[in-house]
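Just dropping this structure here.
Let's look at chain A:
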Amino acid sequence: MRSNLPIGLAAGAALVAGAVMSAPASADQTLRVVMHSDLKIVDPIWTTAYMSRNYGYMVYDTLFAMDANTDVHPQMVESYEVSADKLTYTFTLRPGLAWHDGSPVTSADVIPSIQRWGSKDSMGQKLMEFVADMQAVDDRTFKMVLKEPYGLVTMSLAKPSSNVPFIMPASVAATPSSEQISEYIGSGPFVFDVENWKPGDTVLFTRNDNYQPRSESPSWASGGKVVKVEAVEWLSVKDHQTAVNSLIEGEIDYIESPPNDLLPLLEGDENVALKVINPLGAQFMFRLNHLHPPFDNVKIRRAALASINQKDFMQATIGDPAYYKECAAMFICGSALATDAGADIVLKSDFELSKQLLEEAGYDGTPIVIMQSTDVNVLNNLGPVAKANLEKGGFVTDLQAMDWQTLVARRAKREHPSEGGWNVFMTSWTAADILNPIMAAGFNAGCDSAWFGWPCDEKMEGLRDAFARETDAAKQKEIAEQIQIRAMEVVTHAHGGQWYRPVAYRSDRLDGVLDGPVSYFWNISKK
Partner candidate 1 sequence: MSDLSDLRQETAGLVDAAASADAAARKLSVWRRLARNQSVVIGGAAMAVMLLVAIMAPFLGTMDPAEINPAWRNKVPGTELTGTAADGSQGWVYRMGTDTLGRDTYSRVIYGTRVSLIVGLSVAGLSIAIGLVVGMVSGYVRWLDGIIMRVMDGLMAIPGILLAIALVSLSSAGLDTVILAITIPEMPRVVRLVRSIVLSIREEPYVEAAISVGTRLPLLLIRHVLPNTVAPLIVMGTYIVASAILVEAILSFLGVGIPPEIPTWGNIMAEGRLLFRIFPHNILFPGLFLAVTVLAVNMLGDGLRDTLDPRLEKRM
Partner candidate 2 sequence: MSMDTDTALTVSGLTVELPKGTDRRHAIEEIDLHVGRREILCLVGESGSGKSVTAHSVMGLLPKDQLTAVAGSIRLEGEELRHATEDRLRDLRCTRMSMIFQEPMTALNPVMSCGRQIDEVLQTHTSLDQQARTAKILDIMEQVRLPDPRRLFSSYPHQLSGGQRQRIMIAMALVLDPVLLIADEPTTALDVTTQAQILELIKDLQERHDTGVLFITHDFGVVAEIADRVAVMQWGRIVEQGTTEQVLKRPDHPYTKMLISSVPSLVPRHRETRRAAPVVLRTEELAMTYSQGGMFQSKRSVVAAQDVNIEIRRGETLGIVGESGSGKTTVARCIARLIDPTGGRIYIDDDEIARVSVGQMRSHRRRIQIVFQDPYRSLNPRRMVGASIIEGPMNFGQPRDEALARARELMGLVQLDPDALDRYPHQFSGGQRQRLCIARALAMEPELLIADEAVSALDVSVQAQVMDLLDDIRIQLDLAMLFITHDLRVAAQVCDRLAVMSAGKVVEYGDAAEIFANPSHEYTRALFSVAPGRDWTFGEFLTD
C-alpha cells in the first residue's frame, strides 16, 4: 500500500510537467466566443430569443440594414423605388447573391420569407396590415403594393433585432410560422456547421467563401460583411467567472456579455479590451399588470411610478456609473425619437407623492406580488430594489424569487396574483428593440392582444396607429412624444434606466470588432 504513494506522486508529477510544457494553443483562425447564452432554437423567426437572432445574423442576410445612426441602408437590395403615391415599392436584389448550396437568391425566395416573418413579428404584422400584395417581377426584382401609405416599410425590413426579417430559401420559408424550420441554408457570410453542432455546448460556423460583401465599409449590420477568420465557434459557458478566467488565460477570444461586476478583473489586463459596441445600450423595464388590483387603478400605478427611480435600479445592478445613464427618454437617449416629455417622474423617487396618491386611490394594502428572477445576472437585483422603493412609497409587497424561465412562464398567466398571477416584474430590452412605439412591445395597449401586463387604452392605440401611418420623420417624432406622455399617464410601464455592457475580447489577437446592437463577427481578424 505504501508503495503506491511514490508511484502516484510520480504520475502526478509527470502530468504536471506535461501540463507546464504544453504551450497555449497555436494561433489558429477560429474565433472562440462565449455568447450570453447557448443557442437552442435555430429558427430566428419562430422565436424572439436573442441567441436565435444572433444565429440569424451569421447564417442569413437581410434586405435592408440599419447603420450606427439608425439610418436604413440597402443590404441584399441593390436599389429600390417608391412610387409617387407611396403605395408601390419596387426592390432589386444585388447580383451574385447565392445560397450556401450555390443556387442563386431570387425574388421567389424573398417574398415567402417576408410573409413568414410578417405573420410572426409584431412589427411585421403591422406592416402586413398595410401590404396589399407582393409579387416577383423577375428573379432579381419584386414589388410590394400597399393599401395606404405606411411610414415604416424600409425601417421594418431593416429591423435590427428580434424578429429580424431574414431572407430564407423559398422551400424553407414555406414552413408554417408555427413550426420550426429544419433546414439551415442561408445566404449570409457564415455557414452553420450542423454536423459539428453540440447543442448546449458549441456551435460552429465556417466562413462562406462564396459570399459577396457590399463594397461600403461596415456600420452595424449595413455595409460590407467581410469575414476575416476561417471559423467562429460559440461556446456556451454557464459560469461567468469561468468565462472571464478563460479569456484572461487566452483560451477564448471574445465574451459577448461579461457581467458588469466582473469588469474590474478584465480592466486590469493589458491583453483584454472592453468595448461598448452598442452605444445605445439597453433599458430596464418595470412592468405592471393592469388586469388585477391594485394596479387596475391608474392612480396606484402612478404611485408606483413615483416610488421608483432609475438610479437605484442601475446602481444595484450595474454599479459603475460609467456603464449606466439616467435617461427620461423611453425611446432611448441618443436615438431619433428621444424626448424627455412627461417622464421626469421616473428619475427621482417621490415617496410623499406616492403615499398621497395611494391615499386618494384608497389603496387597501393588497400586497404587490413582485417577481424576481434569480439566475439572470443583470436582472437579479432589480426585485429587491423595487421592493424597497415601493415599500417606502407606502406599498405592501410580496417579493417572490424564481428562476427566469419560471418568471417567463408566470408572466404569461392572466390569473389573479394569489392564483399564480403577478403584479410587477422587471426585465431589460436591448435598445434596438424599442426604438419606436411600434417595435417596442411595451406600448401596445390593445388589451388582450397587448404584451404581458395587458394595458388597455384606446388613446394610446390611436396614437400608435397614427405613428405607423405617418411618413414624415418630424411629425413621427411629435407623435412619439405624445405616446411617451400618454404611456406615463396611464403607466403602461416604466423605464428603469439605460445601461451598457461592453464586449470583452483579446486585444492582442483581435482587430476590427464592430459596433452594433448585436455582436457581428465579420470584419474581425485574428492574429
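Assume a residue touches a chain if its C-beta (ideal position, glycine included) is under 8 Å from a C-beta of that chain, and two chains touch if they have at least 3 such contacts; residues count from 1.
Candidates were picked such that all candidates are chains of the complex that A comes from, given by their letters.
Owing to the predicted nature of the structure, the values given are computational and were not obtained by experimental measurement.
The candidate touching chain A in this complex, chosen from 1 or 2, is 1.
On the side of chain A, the complex with candidate 1 involves touching residues 240-241, 245, 259, 261-262, 264-265, 311-312, 315-316, 319, 372, 374-375, 377, 380-381, 384-385, 388, 399-403, 406.
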